[in-house]
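Missing here: one protein chain of the complex. Every other protein chain is in place.
Moving on to chain A:
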Amino acid sequence: MRTKFSGILTLLLAFVVQIGFAQQKTISGTVTDDSGLPLPGVNVLIKNTSSGTQTDFDGNYSISANQGDVLEFSYVGFTSQEIKVGASNNISVSLKAGEALKEVIVVAYGAQEERALVGSVVSLDNEVLEKQQLTSVTSAIQGNVPGVNLITSGGQPGTNPTIRIRGVGSINASADPLIIVDGSPFNGNINAISPDQVESMNVLKDAASTALYGSRGANGVIVITTKKGSFDAPTTLTLSAVTGFSDPAVKLHNVLGAEDYMKYYWEAKRNAIMDNGADMATAGQNASNLIISELGYNPYNVATPIDANGNLVPGAKLLWDTNWENELLRKAALRKEYGMTLSGGSEKSRYFLSANYLDQEGSVKESGFERITTRLNLESKVTDWLEIGLNSSMSLSEQKFPTQSGNAYQSSIQWIYNVASIYPLYERDANGGIVRDNLGNPVYDYGSSRPVFSNENAVGSLYNYSTKYKRSNFNINGFAKVNITDYLSFKTNLSYENYLYDHFDYANSEVGYASNVNGRITQDRNITTTTNFINSLNFKKTFGDHTIGADAIFEAYEKEYDRFGAQGEGFLPDYRFLVGRTSPTDAIGYVNKERLVGYLGRLTYSYKDKYYVEGSYRRDGSTKFAKESRWGDFFSVGGGWIISEENFLKNNSTINFLKLRASYGELGNNNILDSNLNELYFPYLQAYEVGYPNGSNIGVYLGGAANPRLSWEKTALTSAALEFGLFDNRIDGTIEYYNKKSIDLIYNQPTAPSTGYEEITTNVGSLRNYGWEFSVNTLNIDSENFKWRTGLNFSLDNNEITELTQQSFINGTKRWEEGKSLYDFYMQEWAGVNPDNGNAQWNQYYHDANNNGQVDVGEGIFDLEEWKYNNPTLANQVSQTTTENYEDATKKYVDGSSLPDIIGGFSTSFEYKNFDLSALFNFSFGAKVYDNSYASLMSGLQRAGFQGSTDLENRWQQPGDITNVPRLLAAQNQSNSRSTRFLYDNDYIRLKALTLGYNLPIDAIEDIGLSKVRVYLRGDNLWTYQTHDGIDPEQSISGVTDSRSSILRTISFGINIQL
């Protein structure tokens, strides 16, 4: 009864109020900017209602309103204004340009005004993305975001870059950032997202910005928001087309031609025979007689082409001289991309529809990537209290991926660097003529007597093998938002992703590595499904000068990995479907599941839009850990102070904007990887693994040791920054310091292999990454017809091992010990060539115990740091000499790291009337790279048939020669063993993108119904400066080469039409 009464009373009251103010009248006026120019298209809305209008082309509007209503004037890029309707019927306003500093940007579980951010977020909008040819959208981060080390993944299109945000804080857990698309974690391949459908890509770097992702935020977060259309916007159709050609961005190392190779190999052989005691003349003659038999092939038309003095015999002519690089790599790879988007919106709804097709060839012949993506995003305000939206996308791609890196025989780049040009591409008959098959096609030479990579031909393998990846990605992401009051809302968000990955691998039945079983097909078809469910209650209210926000969020996440694969052998020639096999040889299938539950909360408080405080907390439970240790608590606190709002800076003519912000927080990582970088679902379990049958007997095998109490890896991140805007904000920038301590690393702690376990997965060890980040953007010239902007950003990043379970150990080219970085090179020091005998030399350190000035038995030091550790009192009594015996050379720190001292980017853009020109450079200085490929080319031809570098021309030839290249020697030797000989400075600057565009004048295209036509010419990776030639400077974080194909240089022409 009481309720009913109060209900009636409320109604009555409302009625009275309604009558009291129901004096509607027409208000009109003009909206201008602060220089008095009229602003068309400004939204004029009666506050808390849905009635509104827009200003016309001259900035005029008229609207029916009641006295006492509040009119809101809002326009993108300007500060909104509210004016109460009074007695006057005319309200004209002048809007102040707010520009970037008032922008709202997407952050964890929501959006915030950039001004209010207490965390470190770099936002790349679609304008930045449009300035580059992107196949994987995340490539755009390189050179645009300080503090991010990005390594492009070579010349195979559709492979994604390696991204490390603020260093590497994990060893056995993934160091990849979390990727969020439209609010939900993305588990597909990032190449499924077409960059033209992306509105913004935000890189979240510090604790305050990532803490809400809690257990998954430690490596930073990349938040991708797709385009949505706009309310109250006309329908816009945009068509775009880009076509271009690519070639490798840098040249490979130069290799020997056939004639030089034969002469050099003769010399190498002669030297080897002389080492066995023969005199030079005899050795020369023997070498002349022997080399053809050793090389297995004779590219000349005479039986003994090289005489006893190493010269070509008269009349000798080359029958072939194979340039493997030309046969394997494309000189002009085609790239085509077409896109269509349709977007717009009414007062209540907005929509975005897009389709994009990409077809890109890679640098290795037969490699390529083809993709179709479509996306439909819809959003509607159903009532004044309910909003519903749906984002959906579908992406299909096929990647042709012939083996091009690594050490499989057919691997393209390795082949170029290993197989001498004296070996023919096609099979030859006794007279050197090309052998043809029944159809008249030349037959690839598989070289059963070729001493290098016998029974394989990398060029043939491009056609006789096939490696393909098909991916399809379906994504549905819907939300409903209930506005309970104007300060309290509830939002529920459900997303589902289905990612199908099909890996097809065919090996020929006639030739190559599976020919002895008549071919093999291996096919995997794995499905990853991700379901994510977020419920949030959001509160935000202003009380006078105080604004308080609170969010309570619950998240549930499930990822299911459904593995299925089969293998069969025995196929008809060139038959490429599994069904045709004689015997199935393998089948695999299982399902793994991961789940995560999170409870999140965020509190924000601001005072006078000047002081900001924010705290976040998240409690996560993960199925990756046992029940007792699965829950982790993560949090952050942050604060911001807009100093320029203080009286002493307000209206300062130089400093327009100054903000100090700082944050601290603790985050986690549960993404544990095995040695093949596959995700582990139950890393805390030691159990018997199935799948080891022995004949017809089932077999199980006990898996690796793990700590059953394994738990979260934790990272504590401190960050502080100063943001500034100077001279009417013509210059703005940020200086930031970060310190990232990762503790309780999920680490495969080495154990003595004699115990049967080489490692145990546990929480131990810690790393520290710290550094400075700078960015500054300037508007240098800003006139009506000409604008010139520049941007520079860079970071100085450092890495330090702060806790290790062992005193030290050697990990490849590095030595890990507390106080050093993961990336300090540790190897033998090259000491040049002995001018007397042409032998390679290295530095040997020794402890001259008996002070006789020479190295006696037991005095040599193999590992300098280890020795110093074991002999602390003798550390300063170490002498140095050189040795020709590699085994005696001393390993030591060699003053170099694969981590650059400084990485960054520089951008500049010009706009002149309808023309625009923009350029983006990225650079890296101070890193070193160990060039395995070059080491192999400089082996002094010790292995018959293996290719050599043209730099062998500088080899030592006779006593007294001063050179850095040892003598050639066709016998086992250590001259190219790992040492500083092949450790190079790896500084580079790359012109990553250059675009020249022209917008056709409006009056020329209006008549044919178009609103915008833009044509442009673009170059990607056009120019590279590098201190070490022959390899792409982007190799790997660890600074060791792996026969990678070079990234592509692309020149393209594009057109965008909008109607």
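Simple rule for what comes next: contacts are C-beta pairs under 8 Å (C-beta built on N, C-alpha and C of every residue); 3 or more make two chains touch, one makes a residue touch a chain; residues count from 1.
The definition used in the following text is that contacts and distances are computed from a predicted model.
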Chain not present in the shown complex, as UniProt names it (candidates "Copper resistance protein B", "Cation acetate symporter", "2-oxoglutarate synthase subunit KorB" or "RagB/SusD family nutrient uptake outer membrane protein"): "RagB/SusD family nutrient uptake outer membrane protein"
Residue among A:L318, A:I476, A:L500 or A:V517 that touches the chain left out of view: A:V517
Residue, one of A:D545, A:D586, A:D728 or A:D782, that touches the chain absent here: A:D586
Which of A:A332, A:L685, A:L874 or A:I1002 contacts the chain that the document leaves out: A:L685
Hidden-chain contact residue, picked from the options A:L722, A:I810, A:I1005 or A:L1059: A:I810
Contact partner of the left-out chain, one of A:N326, A:S454, A:N652 or A:T802: A:S454
Residue ranges of chain A at the interface with the undisplayed chain: 6-7, 10, 276, 290, 293-294, 385, 406-407, 446, 448-449, 451, 454-455, 482, 484-485, 490, 492, 512-513, 515-517, 533, 535, 537, 554, 556, 567, 569, 583-586, 590-595, 597, 599, 621-623, 627, 630, 675-676, 681-682, 685, 687-695, 697-703, 750-758, 806, 808-810, 858, 862-863, 866, 870, 887, 942-944, 971-972
